[in-house]
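With one protein chain removed, the remaining protein chains of the complex are shown where they sit.
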Amino acid sequence: MRLPKFEYFAPKDLKEAVSILRNEPSAKILAGGTDLLVNMKHKVECPPAIVNIKGINDLDYIKQDNGAVRIGALTTLKHIYMTSLISEKLPALAEAASAVGSYHHQTMGTLAGNICQQNRCKFFNQSLWWRSSRPTCFKAGGQICHVVNKKEICYSSYCGDVGPALLVLNAKIVVTSSRDSREILLEDLFSGDGKAPLNLNPGEILVEIIIPLEEMDGVSGYTKFANRENIDFPIVGTAFWASMENKEYRVAFTAVDRKPLRAHQAEAFLNGKNLNEEILEEAAELAAKDAKPVKTSVYSTTYKRRLMGLLLKSTVSEAMRRAKS
Amino acid sequence: MGKELNVVGARLPMMDAAQKVKGTALFTDDLILPGMLFGKILRSPVPHAKILNIDTSRAEKLPGVKGVYALAKDKVRYIGDDVAAVCAIDPEIAEEAVELIKVDYEELPAVFDPLEAKREGAPEIHEGIKNNTSFAIKKEFGDVQKAFAECDAIFEDIFYSQPVNHAPLEPHAALAQFDPLNGELTIWSSTQIPFFLRRNLSNTLQIPESKVRVIKPKVGGGFGQKIDLFAKDFCAAWFAIQLGKPVKFVYEREEVFICTRQRHPMYITVKTGMKKDGTILAQKFQAHADGGAYNSTAPTMIALSCYFLMIPYRVPNLIYEGYHVYTNKPVGGAMRGHGIPQARFAVERQLDMIAARLGLDAAEVRIKNSIHAGEPHPAKFIINTCGFSDSVKKAADAIGWKEKRGKLPLGRGVGLAGASFPSGVSNMSHISSGAVVQLGRDGAVNVLSGAADIGQGAETVISQIVAEELGVPIEDIRITAADTGITPLDPGTFGSGVTVRAGNAARLAAISVKQKLCNFIADKLEANVADLVAKDRNIFVKGSPEKGMTLSEAIKSYQYADLPMPIVGRGSWMAPATEPTTLFKEDGNFAPSYSFMTQAAEVDVDLHTGKVKLLRMVTAHDCGRAINPMLVEGQLEGSVVGGMGQALYENVIVEKGQVMNPSFLDYGFPTFLEMPEIEAIEVETDDPIGPFGAKEAGEGTQLSPAPAIVNAIYDAIGVDFMELPITPEKILDALEEKKNRKNS
Partner (left out) sequence: MKQAIELNINGDTHEILVSPNNTLLEVLRDKLGLMGTKRGCDLGACGACTVLINGDAYLSCIMLAVDAIGKEILTIEGLAEGGDLHPLQRSFVENGGLQCGFCTPGMILTAKAILDEEKHPTEEVIKRKMAGNLCRCTGYKKIFEAVMSVTEQSGKEF
């Protein structure tokens, strides 16, 4: 399958990159390419221009300063989990990064790329010919969603692994354009709209991920449940962070909604309590109520909800066990 | 065995292993010819429709497009059916051109279920094919009604086996070239059946067979999916003839998933009558095979699923009713086992269930009903060697049957299943093989064989057989195979017949050339021909190695004799048929020999997530004798993982005629992480028909893994699954249901 044609830009620095993006509002950013290029071969994304940002220096780093761990957007997933600072102090992020796809995807894929990945659906992630059996779906430029058979709405799922891990670490991101640079909570990046999953304006690029240092004081973990252990997208992914002293807990899921889901209701219920199996089960039920999985894949929503509870328990117990040792 | 063998029986790497690890082994898409053009096929997006009009004008105008042709058909019958083809100077232009072809369809009502398709009033998929049933047979062996009356217990169960895709790593491809002066077409094709392909191309292109040359390059896996003439073969040839340039067609991965072949989904009802001691008396088996839109190998598939119900267990009375029904879905074809895996799943599952209902041990029931060599057979099979009951005992022992079955904690279990497969088929015409062996002055051996090596190692096995016969190491053998312009006939790689058929032909050719040489030098050595042996590159008198000469000297002196003739040995072989049979008209020996095996699985079911992990699979396998144990193990290990995929992971998911998961990502077959422990136990029976005692080893091994796993799941969680695949969701639903039943 050939890639469609596009105009190609390879800026040498960030200034050039944002300037190009300002002039080419429909351009797509190319980082690792493992998501974008597949979608382009399927012709669900056909940007007239591509801006390859891998030539920009100083976007690949992991450092600790100013009360935070700062990770450059182009840091590869492999680099993240191979860095002891992350694997020892922020295990949820390391586990999430090492859960993504195959070894090759982890070598090629970047942190920002994984965060900003396109939403997925069994009607969307298919070739142009395959999709010609039905009217074009809303997300791909048509009018109807084939999952729920409604017009002008998209229910595609967010399936990225690092998203929920960063959410429980209260991560922030820095978004830069030619006009300004803003720092926002990662949670605010996700729109919850399947068709346009990211709250990014044209011309904006995610350049840095910031994790407050105090997150390292907690225990954390991420578990992915998929059909085949590593290589598949999650059926459900669960991230967990806790401060055992303060009995403060954070829970997030992926592949259960149109965005990575921070389970606020479940967290409110858990906070202040000692954790045991019943409490976690109740929390999972609250989280399942928060989630809105639809059948964008071949797995049923009942199964997903069931897995949310299971994974929450296993992620918590694994995180606790690791913390003790 | 008594025989001391040097090359046969040795664990040798494949002869082309070095090429493959270096990346120099050439597959069809690796071949380049000057001026080569690239083709792409337009496929139907609708499941059933009349083609009203095909407008190729815009495609034709695209710069770089050299030809656009509509295929001669009035209807499309499944989403993916070929409609038109394009040829261009590069693949990107070809892709673009296909998108510019406009087809007007008049959609017709479609039918997606074979049981519905069979009913009156269902949409007719092929003109004149009543009830959409392209093939149906009803056969009776013995007297079933009488036998059922004598049974102590009768059990009837319904099963379903899902569509499975072979998913070979190499997509289907063809490269064709035409010489207008002599009218000869040459085609390189990723195919399992070069000679049948030649015949089919000759028929469809209306060119004499003598003008069609099919060459098989390296093939990246087939498993049955590369049997049949595909659009890529026909279109590459057609365009090459029309345009006078070489033309290459390579399928996209989604085309391999949707537009080639898959294992027939089957709806099965089995009624089995037993004595209370577990002896099988009678069986009634009804199968509806969902054929998809076209026929492919339907009759063979149905025949196999019928006849192989009577082996490895004694089923003295059988009624078989089989239907191959069209639906507007992807086409069913030959897939490793070809109709038998589905039947085997059903009968092995039922046998386990019956054993449980009668309070008998599942391994002992199998031993009790096991067929033995030489016994009379309801369908007149001639079973010269049979290691089945031995294989049951060995597999059961190795898995720890006595200690584990029914005794492991909830979630862990062991299960067994047995199978038998033909080593090629006897009762079809054209199933014969030829070989030529030539000797060179330095003792080098040149073998010509029609056998199609698709990665299983056929060329290596054949070379080992020739090397053994001529007393040379395998390094001295050079083999040219699967080129219809050069090599003798061979039907191809299907029905697991290559080792027996092509191996025997090669052995006879080697014997023929050895005989010629020995006849000549016997005089020189003043010995009897019968006393000469070939070993270690020498020919000498048995017991007196000093009375001999090197093979090279022997050949040279032969060539310098008064009447020099080239040293060529020829051999051809066909399975001995007891009577002429045409599959269904008369009974007769189905195959020259039958392999037997039992597989025992140990599984671990995660009671929370429903995931089943296959921990270990033991196969006790009677393939007569392993010509190359390393290659036999390879076949076995691949089959076990393939069977595991069939049991737990794989399903071609079709919604309203559309394949929803036509990609490696979504059609999740097992990876390294799913790999179980695999143990192989050889049961050597040294068959009289096969070369050096060999029987088949490639397909039979994929018949029993799935039922062994499902039987193990029963042992683990007490649930009988009647459908494949068994997904985690199904496990959880079944456990839930079991809990509710207990509580209510």
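We just call them A and B in the order they show up, numbering each chain from 1.
As a working rule, contacts are C-beta pairs under 8 Å (C-beta built on N, C-alpha and C of every residue); 3 or more make two chains touch, one makes a residue touch a chain.
Being a predicted model, the structure only gives us computed values, none of them experimental.
Among the chains in view, which touch the chain not shown?
When the full complex is considered, the omitted chain touches A, B.
Check the options B:D81, B:E96, B:E170 or B:D290 and report the residue that touches the missing chain.
The single option touching the absent chain is B:E170.
Which residue from A:I62, A:M108 or A:I279 sits in contact with the chain not drawn here?
Answering carefully, the residue with contact to the hidden chain is A:M108.
Among A:A10, A:I62 or A:M244, which one is in touch with the chain left out?
A:A10
Among A:K41, A:R134, A:K295 or A:R322, single out the residue that touches the unshown chain.
A:K41
Which of these touches the unseen chain: B:A72, B:A530 or B:L673?
B:L673
Residues of subunit B in contact with the chain that isn't shown?
Touch with the absent chain occurs at residues 11, 13-14, 16-27, 29-30, 32, 166-171, 218-221, 223, 250, 252-253, 454-457, 630-631, 633-634, 636-642, 663-665, 669-673, 675, 678.
Even though one chain is hidden, which residues of subunit A still touch it in the full complex?
1-8, 10, 30, 33-34, 37-38, 41, 50, 52, 54, 78, 101-105, 107-108, 228-231
Heads up, the rule we're going with is that only the chains that are shown with their structure count from here on.
Sort out for me which residues of subunit B touch subunit A in the complex.
Subunit B reaches subunit A through residues 43, 45-46, 79, 91-92, 95, 99, 252, 254, 608-609, 649, 653, 658, 660-662, 665-666, 668, 670-671, 673-674, 728-729, 732.
Please name which positions on subunit A make contact with subunit B in the complex.
Going through subunit A, the ones touching subunit B are 1-2, 122, 126-130, 132-133, 225, 227-233, 298-300, 303, 306-307, 310.
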